[in-house]
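Here the complex is missing one protein chain, while the rest keep their positions.
Then we have subunit A:
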């Protein structure tokens, strides 16, 4: 359904020199560095899969998505989506895929949500009946009805993302590309979006590629994960496979009343204490948080405890 073969995108970064004269000279010098944003990535995604495409910032996630959707042209390699070459038949493909960029809305900023939908309706040549069905259906799933007449710029981030998701579905595409759709959202909004995406995948059999920084997104949604770092694919498999590779490291920061006496403990990878403050890195798959809390309170009397969720980028960068 979606196939990438030896996909590579190389960006030329021109070296600019200091000062006005230098920058003018560098126009002609042609000195540049080549950087592979995406480097020989191959994968094949089947119908109905929900794929998490993850990696640290600058790993080449967005670049890949943009090549899949025809926005960027690969330097070399081949890609087909739904049997269509995205670069040659971009418009034809656009009619059959839905794209959401979490960082940037695709809606008309100053217009009410409904107006944006109407424009898209014309753009994708959607019939009236299908459009009415769309409004009803996505009001059920995403509650878009309550802010249909509000200008986009006045929406909350969560509402805007729901509107953006609905807009990406207006032409009922079988394939969805989602680039960080949960970025910056609070927990409630994230939940709504996740439930929605699950519904899209399970009930409507849509094929989804999702990039995210949120480990929970991946755990709850993705049946398969592709991990990339510095443009290269480093892991492709189920969530289980990812877990065995990187574990589930979490961080606990504890401040004690008096100087603590730390003990070695199964599951704790690292415990660093400076004064009364301890930073404990542990593996959630080996020791559960309540057990750990009980153990560390034996070290002294905790005044303050903070938990940090695993940061996927950091983990990946540390491991590879």
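The working rule: a residue touches a chain if its C-beta (ideal position, glycine included) is under 8 Å from a C-beta of that chain, and two chains touch if they have at least 3 such contacts; residues count from 1.
As a working rule, contacts and distances are computed from a predicted model.
One subunit of the complex is not drawn; among "NADAR family protein", "Xanthine dehydrogenase family protein subunit M", "Electron transfer flavoprotein subunit alpha" or "ABC-2 family transporter protein", its UniProt record names it "ABC-2 family transporter protein".
The hidden chain makes contact, of the residues A:6, A:46, A:76 or A:95, with A:95. Residue A:111 is the one among A:82, A:111, A:148 or A:273 that touches the chain not shown. Across A:6, A:46, A:103 or A:238, the single residue that touches the chain missing here is A:103. Touching the omitted chain from subunit A are residues 11, 57-58, 62-63, 66, 69-73, 87, 90-92, 94-95, 99, 101, 103-104, 106, 108-111, 115, 118-119, 122-124, 151, 179-180.
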